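First the structure, then my questions, so here it is.
With one protein chain held back, the other chains of the complex are shown just where they sit.
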Amino acid sequence: MKLLFMVLAAAVCLMIVLPASAGLPGDASGNDHLEKQELVSMILSALKDSTTLQDARDAAYVYSNWNGSPKKIIDSSGKERVIWRPFHRIVVMNSETLETMRSIGYDTSTVVGVDKYTLKATAFFPEFKNTPGIGSIWAPDYEKIVSLQPDAVFVYAEISRSSCDEIEENLAKTSPGVTVLRFDCYLPESYPGEIGILGDLLDCQEGGREFLEFYTSNIDTVTSRVAAVPENERIKVYFETWNDYKTCAAGSGYDQKIRMAGGSNIFGNEAGEYPELDPEAVLASSPEAVIKLVGSMKYTFGGYNGGEEEIFRQTHDALVSRKGWKSLPAVRDNRTYLIHTDILGGPHFFVGVQYMARWFYPDRFSDLDPVCVHAEYLTRFQGLPASIVEDEIFVYPRLRR
Amino acid sequence: MDQKGAPGDLSHLREEYHRFAAKRYLFLAGCGILILILIGIATTLGSADLTIGEVYAAIIARFFPSVVESTPLASTIVWEYRLHRIFFAIAAGFGLGIAGAVMQGVLRNPLASPFTLGISAAASFGASIVIVFGIGGFANDIAIIIAAFVFTLLATFGIYSLSRVRGISPESMILAGIILMYLFSAMTSFLQYIGTVDQLQEVVFWTFGSLQRTSWGKLALVSLVVGLCIPFIMLRSWDLNAMGQGDQVAKSMGVDVSRTRTRLMLIASLVTAIIICFTGVIGFIGLVAPHITRLAIGGDNRFLLPASGLVGGALLLTADSLARTVLAPAIIPVGIMTSFIGIPFFLYLFLRKREGYW
Partner (left out) sequence: MESMKRGHLAAEVACILILILLAQASAASVYERAIIPQGDSTYRVSLQFPEGTISGITETISSGMTCKEISLPPEQYRIEGTTLFLAIIEEREVSYLVTGKPGMTAEITGTYQDMITGEKGNLPGARISSSGSVEIIDAAVNNSLPGNDARSQHAPLEPVLFVVALCATGLLYSLRRRSR
């Protein structure tokens, strides 16, 4: 199978113009630095021969924006990536990075290919509705990727490491001119750093700084107040994914987010990132708050793609009326909540963290308004209307404002 | 097999036969007692730290509330989470074991099982269709059960019709089964390919098998179907013995070979279908329980069939109890655990018994 892909990709490669190989445009001396004289001769030849115009423009960009040197960044996979010229055609295979590009103000008109999840998220990514799809990280359409002639392909760093490694290897073999860049853009521990690196990489330093400031101030509001809660007084939380009785444990993004919001994840020390639990273990653990994740599998409703409140209510009712659950402290005190993965799984998980913080510690966070933060994120950074946060349902029960 | 010895020496033969029969009854009784002991142990196992006393108090309190006091938590855990799961494991293991034994007998093939004949593959495909294209919501779980069941029956019907074209023989049935297995596996892989990563995970998880979704209602249904099928199967155990000597021998003894073969296959498939549509694929029991039994008590189907069921029940219950406790409170899919405990046991018997037993 893999071999077939490679043969196909190689065939496509031969049919199309081979992407420019590594090296700075116009760097005649080959010293990996573009001198003024080299740029001059690029421009003068471009005036007579328009086929070299793109190279000359790239050279001008490198000269004026990067001081004539290639850009070097270290992406989230820990590898140093050398960028020899600005990107004109990029393929983004992880929607989280695409969302972050929007956040830092990058002009996403250079995006020529997206993954199938981006295409499905028509409400959140309306501008990519007609962008060619390249499959997904787990089932990449190499032929399509190569035929789009990208100069950069964005994949995950930590998520599905082996699939992404394979994509990187295959592209390195078939299209050596393509720079593979790896970012996750959803893990609390690495996200702030990734914002800065993406800003540098895409020359959106100013936008990156602005967004990072927004992001950190929203996170700090929560973490600084949570820090005042002693470890042994933290609320005991049972978190359940969209698979019943499947929870999250150390190493998963959700576990980090629960702890960020001041929750003590009851099953945080179990083996594996998403262990499936014995139902009686949940009963015996007496959680003080229950968070149920919705937005996928049989709980596919709500979030940006819309959904009725009725089905949230039904899901919530089914959750609290599980056998024996009425005696759980969380159910007794009405502290069972549904949260949509749109605001907890992706780059704007800080909205979900704020909701959880309010649920966990209503007194300490009574002034916190996650709805408002969410709206600001959409309007200021995503170019989406604020009305979405009122029209669609992201948590249940909905927050009384 | 048993007809060794000099002709005419009937008393010796009868004695030997009784000795064998006694050994087999002993094995059956042993298995029954083992299962009872396992139930006794399994009810006390679980992530909720209930003491043995609390567990039994909860059980007794249900029948004699005036005699014993029990906490609501213990009562809920034992009655709503543990007991039906334990009995479901036994019923499912029993059904899979006996179905496997029937298939191996009918097809005279040691590798025949619901797993190798495409029946499990069909169930996986049915479940995958709902997982990948399902509309979501609460009907989804029921839709998965129905789809898995329907596709299992479809596969059975497919095996039957395909093999009928070439005459109902073990070879044609096995070939038809293998063809269907590849077909359904390919279609499931295709669904996995076009599905999202969550759906893919769910499909894979379904194929591991799990007793996580049992309930008293499902237990009742499975027990009823398995219970109704047992007499039918047992009545034909003699015919099955005759067929084991070859179709010609059986025919000469007055057995309607193709009809018996078809009916037994259908019954075995139905039993398998009703179980795996609730649990997902637990393929190993159907293959290994009959083998373990055969190694222990030989190939007489009158004993082999019920004993395979009991061995299957004991195996699945042990596997599920371990699956619940090894990484508690996390649960290991029972299909994985079944292989972990079944294989060493099987290997032990396999290596110890020198003669060919099949």
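Every chain is named by a letter (A and B) in the order it is written, and numbering of its residues begins at 1.
In this section, contacts are C-beta pairs under 8 Å (C-beta built on N, C-alpha and C of every residue); 3 or more make two chains touch, one makes a residue touch a chain.
Worth saying up front: this structure is predicted, and the values here are computed from it rather than measured.
Trainee: Among the chains you can see, which ones touch the chain that has been omitted?
Mentor: Computed over the complete complex, the missing chain touches A.
Trainee: Quick one: say which of A:A46, A:L148 or A:I388 touches the chain that got left out.
Mentor: A:A46
Trainee: Based on the whole complex, identify which of A:L24, A:A60 or A:V222 touches the chain you can't see.
Mentor: Within the whole complex, the residue contacting the unshown chain is A:A60.
Trainee: Touching the missing chain, which residues of subunit A?
Mentor: 36-37, 39-41, 43-44, 46-48, 53, 56-57, 59-61, 63-64
One rule holds in what follows: only the chains that are shown with their structure count from here on.
Trainee: Within the complex, which stretch of subunit A touches subunit B?
Mentor: For this pair, the touching residues of subunit A are 116-117, 136-139, 160, 242-243, 245, 267, 270-272, 275-285, 296-301, 311, 314, 318, 323-324, 327.
Trainee: Quick one: in the complex, what on subunit B touches subunit A?
Mentor: 46-49, 72-73, 76-77, 80-82, 131, 134, 136-138, 140-141, 193-194, 196-200, 202, 205, 212, 324, 327-331, 333
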